[in-house]
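What you see is the complex with one protein chain gone and the rest in place.
Per-chain numbering from 1; labels A and B assigned in written order.
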Amino acid sequence: MHMANELISFPVAGVSIGIAGGVLGWICKSIRQDIVSEKAAVMGVLGAFVFAAQMVNFQLPLMPGTSGHLIGAVFLAVILGPHLAAVVLSSVVIIQCLLFQDGGLLAIGCNLLNIAIIPSYIGYYVYRLAAGNMQNKSRYLAGAIVACVIAALAGSAMVVLQTTISGVLLIPPVLFLATMAGVHLLVGIMEGMITVAILGYLASVRPDLIAGLTASRAVLSRNGALISLAVMTLITAAGFSLLASDKPDGLEWSYLERPEQPDFKPVVANSDQRMDAADKLHSKIAVMPDYSLGNTSELHSASAGWTSVAGIVGSAVCMGLIWLTAKLIRPRRA
Amino acid sequence: MNQAIEISNYSYVYPDGTMALDSINLTIQHGERVSLIGPNGAGKSTLLLAMAGFIRGKGTVLIDGMELCSRTLKQIRAKLGCCLENPDDQLFMPTLFEDVIFGPLNMNLPPQQVKDNVDRAFETVGLTALAEKAPHHLSAGQKRAAAIATVLSMAPQIITFDEPDGSLDPRNRKRLEEVLGRLPQTLIIATCNMRFAAAVSSRVIVVDHGRIVADGPAKSILYDKDLMEAHGLEIP
Partner (left out) sequence: MHHAYLDKYANQNSFFHRLDSRVKFLAALIYTILILSIPPRSAAVVFCYVVAPFGMLVWAGIPIGFVARRILAVSPFVLVLALSCPFFDQTPYLLRLGDITFQLSGGWMRCFTILAKFAATMLTLFALTCTTRFTDMLAGLQQMQCPSILIVQLSFVYRYLFVLVDRVHHILRARAARKLRYLGLRQEIRIAAIMIAALFIQSLESAERIYRAMQGRGFTGSFHALKPIRINRRDIYFIFVFIGICIFLHSIMRIWLNELNGV
């Protein structure tokens, strides 16, 4: 799920770019030693591999014409370890933005967090905890499924968190979360099944690959894993308890009366301190402060209506002219 | 005067136990053009990898009189350039220019010389106009030429080629023959194409089952019908 620019506010975009950039910079610094060896080539090729692997689709049952594909975050995290996987997946996200135009420029921080960084770390640590010491095959395969499901859920929860804090959408966070979690539960199970199938196949044909790549990381401090899991859980839980207590879309409705319900008392505007703060921040940061539209009793003046139409028509005429001049000036290419 | 390459009593066993090279003895003079021919899996590529120091077996390899070991590896790689079988492996940078300049930059040459080397390499293979292109925009023939340029820009004395004629159409193969013909370096070319071998080399070495089974002037070996057929080859 690539986040778009339009779904988040500037503070959310800025903070997530800051966090993602910081984490990425820190990882890059800490893997500097690793990268000297052939890992540079391995990481690069595996980044390209993610794109290629995502093209291998498989038909889904029940819904004809639909197909699923691997996302690859947990697979890479299991094979490469969380740091390298995070860098590889981050490069994939950046290329998706700059080459495939998937995900917005300002939303890149959110996308890096939701798609690359959080799934590789959560996926890896959940897998490690669940899989134990890699001795028992069915246990580490089950671990991979659990890791995929949790990583998918974490990513989708982040999407909900970011959009809700931004307040661009009006959908109640709980409903949004339930929908996203439902969809991503299925996505995660699919991802888990295919990840397990790949790992199982690799383990049977090229056990050396799996062993060679994971051996160096097999010794992982269990405490480290537990602490990072606990921190992530805390952050997520705190975020959601904040959301759950909020009135849905309090930010916008609080200003408005509802004509269809004469008895409706406007929610006391800005009763919520946080909303008040967010609102002030928004009006400070926004280049154009939000203008308040009146309700039905205050109709738009005719001229304003016409201005809008003139704006749209004028823009369309401009674009038409640009297109025509370009057609006339440019010699036809064969 | 040193020999370009001197290999004595060299053997290499794959990790799975297969004997890839079996007591190879080989001397190549400076300026010689040698073809390594043999059936698939004979050990041609392995021999080329051994010359460039990518694999270590038993026995000694001298490149321009210098023994190949981890201490001399860097100097030897400046003397001996190797052109791998698949140009997609060889061209790993996003544009041709960056790829061709990659080697010279690693050699710490003065900037002017780097530039000269790169320009000359592009000119030799005839790709000057395509320097800013990305490899995936090139045809198979252009990729092959570009892969050669990446090695030429390092100005080595010796160049090894692994199946440079692979997947080339006759016209591109002809062009490649001309490019190779213009090179002043010592060339060692592994190939399965006898006509190509006859066109580019004066000396031919037949390798089979990891051994050198014949070594001599191209004309007499390539037209020895019995020898060629005994090793799964054909006369040109």
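Quick note on the criterion: a residue touches a chain if its C-beta (ideal position, glycine included) is under 8 Å from a C-beta of that chain, and two chains touch if they have at least 3 such contacts.
Predicted model only: the values in this text are computed from it and were never measured.
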**Fill in**
Where B:Q90, B:N117, B:Q142 or B:N193 are the choices, the one touching the absent chain is B:Q90
**Prompt:** Out of B:A4, B:L26, B:I63 or B:C82, which touches the unshown chain?
**Reply:** B:C82
**Fill in**
chain B residues touching the chain left out here are 49, 52, 54, 74, 77-78, 81-82, 84, 86, 88-95, 98, 102-103, 105-107, 133-137, 150-151, 154
**Message:** Could you pull out which residues of chain A are in touch with the chain that's been left out?
**Reply:** 1-2, 4-7, 10, 24-25, 28-29, 31-32, 35-36, 38, 40-49, 51-53, 55-61, 69-70, 87-88, 90-92, 94-95, 97-106, 163, 168-172, 193-194, 197-198, 200-202, 205-206, 209, 248-249, 252-253, 256, 258-260, 286-293, 295-296, 298-309, 311-312, 314-316, 318-319, 322-323, 326, 330
